[in-house]
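Structure incoming, see below.
A single protein chain has been omitted; all remaining protein chains appear in their positions.
A, B and C are the chain letters, set down in written order, and residue numbers restart from 1 in every chain.
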Amino acid sequence: MHIGLVGLGRMGNNMRARLRNAGIEVTGYDANPAVSDVADLGALAAALPEGKKLVWVMVPHGKITDDVITDLAGVLSEGDLVIDGGNSKWLDDTVHAEQLGAKGIRYMDAGVSGGVWGKDNGYGLMVGGAPEDVEFAMPVFDALRPEGPREEGFSHAGPVGAGHYAKMVHNGIEYAIMQAYGEGYELLEAKDIIKDVPAVFAGWQRGTVVRSWLLDLMVLALNEDPKLDAIEGYVEDSGEGRWTVEEAIEHAVPMPTISASIFARFVSRQGSASPTMKAVAALRNQFGGHAVKKA
Amino acid sequence: MHIGLVGLGRMGNNMRARLRNAGIEVTGYDANPAVSDVADLGALAAALPEGKKLVWVMVPHGKITDDVITDLAGVLSEGDLVIDGGNSKWLDDTVHAEQLGAKGIRYMDAGVSGGVWGKDNGYGLMVGGAPEDVEFAMPVFDALRPEGPREEGFSHAGPVGAGHYAKMVHNGIEYAIMQAYGEGYELLEAKDIIKDVPAVFAGWQRGTVVRSWLLDLMVLALNEDPKLDAIEGYVEDSGEGRWTVEEAIEHAVPMPTISASIFARFVSRQGSASPTMKAVAALRNQFGGHAVKKA
Amino acid sequence: MHIGLVGLGRMGNNMRARLRNAGIEVTGYDANPAVSDVADLGALAAALPEGKKLVWVMVPHGKITDDVITDLAGVLSEGDLVIDGGNSKWLDDTVHAEQLGAKGIRYMDAGVSGGVWGKDNGYGLMVGGAPEDVEFAMPVFDALRPEGPREEGFSHAGPVGAGHYAKMVHNGIEYAIMQAYGEGYELLEAKDIIKDVPAVFAGWQRGTVVRSWLLDLMVLALNEDPKLDAIEGYVEDSGEGRWTVEEAIEHAVPMPTISASIFARFVSRQGSASPTMKAVAALRNQFGGHAVKKA
Partner (left out) sequence: MHIGLVGLGRMGNNMRARLRNAGIEVTGYDANPAVSDVADLGALAAALPEGKKLVWVMVPHGKITDDVITDLAGVLSEGDLVIDGGNSKWLDDTVHAEQLGAKGIRYMDAGVSGGVWGKDNGYGLMVGGAPEDVEFAMPVFDALRPEGPREEGFSHAGPVGAGHYAKMVHNGIEYAIMQAYGEGYELLEAKDIIKDVPAVFAGWQRGTVVRSWLLDLMVLALNEDPKLDAIEGYVEDSGEGRWTVEEAIEHAVPMPTISASIFARFVSRQGSASPTMKAVAALRNQFGGHAVKKA
């Protein structure tokens, strides 16, 4: 099989390597000519064998993905297949599918999990699209997903959009699990009788109920920096966690832990500039004469 | 009526003034001789008229209150009445009642709300104790509580401990209400189409569902400092909010908003030193290669 | 002054009465001919005096408001003014303003708080629109708002949309305050030493930090039904609370208490059918052999 891959950043580059290792021929395009296999998307399309051409898009979601989709609509032909493997919002998928569909080009979305470890471990995949497109692209999915039974590292979640939707929920869960380990870490650190927090985390890796891959990563992080002294408590968020909560609100799904984990990230970026806590401090001062900390 | 008052700090001093204005004679004692009416608790007890002597204790909870109760047990007599109006935990009330009760001295607890405004507005009172003691002390409660029907500014919540317990719950609710206004304030501040946040808060004071005394105070605070620029988002907590959540846990009462408001205060004091968020940042770095902010 | 009023349901009918009491002439239209003053919107427009005609819209948000706006665009003229006093989303205001603006018709939005009590107490008003329109409609606002200084029951929050936005935030805060009182109520009910929960709430009405109009209503409710025995713990939500959280997410505003109060309402409608808790029960059963409750 020979496919096109648009976007050769950290993720795209790793995926190209994993695909090639698995015997998939890959022609890659990136705006950065230093890493690109071809000069432009036209050349990418031209490089692919006749028949149903498959182009995997792996660029930042939003405008950049929109632009790539628009450009691909110009260089691909009826019956070809585009798969967006980036972090697009599921609602974008409908737009992209219609845009390409107007030219008879097929579209699928693929949520991809695994981060920098995916190159070696394989990527967990959740895809949305028509069954015949899923079947056609299966050699690519099989190359990207981890070893083991297909259904343990790959799911066909539903029609177009369902893959990114499932990935979005995955990330919402991920946020809450990370926050849960963080809270446990903080309490263990705060307790005088706990003498070796990294050892406790390490000892949870086998046999316990809370063992997980994120726990293994926590152990790695604590091995490098047992008190996490070198790191500030400052955490960005990507779109998926926010969308998860928005969808929960839309569907009347109670989501206390996932929302709490996102709010914790918001707060982590405010520090003492939090307007909410300024207001609370001002109120305490008003009714009780409690001193405020001057900015 | 002539009572003793132990503790002449900000609260005690204001209460002495309000009691005297209402025609209650007050002999005050404080460890600070500059503000004290008498030299020691023995002199305080001696200054009170024969019969059932009433001493109101208004000192910081914990060891200082414990010591005052112990000392009063030495200078008062059978049938006298001690009222703890400080912020003691309701569990301390049982201890203090037993300690005094061993000498036949009566005990009541009074939760007092109103802060620095109480001197002029009156204090909301929640008391715990035996009905005959409540009746005996009613002239004092009537002098301290706000104008208007007694049952709107005073409650006899139950036996010893119930007054402080009701006040504890009051403070838990207070935390959540403050946090709610803070969250609304922050969102209004974040929104470009809202041109005058202080005007919006001011306009909520009459006719709306959210009108309250805390809202009035928020308006005062925004009058002084419309962007709260001079205040850091740093908020202490007193014991009552924590005890409220502990009690909720003990009695299997779900308490999401009150607990959230307390956790927000904890976080406000950590800033970028939050161990939880350090751990979350470390995890993101481990799986995704996301940059961390170096401490 | 003589204005048109579209929508004579519970809110519109009360507002018509309050406006007329204040000397404002009102021609009302409602789809229900039994309560309507005129046969249709054309007749409503015709009934208003020449010059800048003012029509206040008070119908359910969404499609019904959309339709009324469309119809008013057909019967009003350049320079007339439409005010949407319903619970529309602030984003709808922009659409409606553009739609009417295409014909030179002016538009404002007004968030209205006060519920069934507004007829007698007056309504808290938050408005969005151009200063000249606000000035023109001020007699109407003055008639609707409560007695007292205008700025305590009325605010001009910003341009079109700002009124509904401020009302949306108001409702978000309202949700959290209600939840906070509820949590406090539940804990007091759960505690054996609290002998009279309604008395505690009643006694918080004067002098305390938590006194508010919602507290007064809680006292009324407990007067009618001291244990709330006749009411199920089932609570609907209107759109505003959800939009508040969505906006918080959009603007990275941490909103733990307001979101918790909405999630609590979602849960209240699920009972034992909660999919989240089914999943948790299933997990406990899987790892610990803990019994599940069979559906």
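In this section, a contact is a pair of C-beta atoms (placed from the backbone, for glycine too) under 8 Å apart; a residue touches a chain by one contact, two chains touch by 3 or more.
The structure presented is a predicted model; accordingly, all values stated were derived computationally and were not measured.
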Touching partners, among the displayed chains, of the absent chain: A, B, C
From the list C:Asp120, C:Asp225 or C:Glu250, pick the residue that touches the absent chain. C:Asp225
Provide the residue numbers of chain B that touch the chain removed from this figure. 209, 237, 242, 245-246, 249-250, 252-256, 259-260, 262-264, 266-267, 269-270, 274, 276, 287
What is the set of chain C residues that contact the non-displayed chain in the whole complex? 10, 115-117, 178-179, 181-183, 185-186, 189-190, 213-214, 217-218, 220-222, 225, 228-236, 256, 260, 264-265, 267-268, 270-290, 292-295
Which residue numbers on chain A touch the omitted chain? 90, 113-115, 118, 121-126, 128, 145-148, 151-159, 161-162, 165-166, 169-174, 176-177, 179-181, 183-184, 186-188, 190-191, 193-196, 199-200, 202-215, 244, 247-248, 251-258, 260-261, 263-264
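FYI, only the chains that are shown with their structure count from here on.
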Mind checking chain A against chain B and telling me if their interface is mostly the same residue numbers on each side, over half, or mostly different? same
Chain B to chain C: how many Å between their CA centres? 33
Just how far, in Å, is the C-alpha centre of chain C from the one of chain A? 38
Take the average of all CA coordinates in chain A, do the same for chain B, and state the distance between these two points in whole angstrom. 47
Among chain A residues, those touching two or more other chains are 256, 260, 264, 267, 270, 274, 276, 287
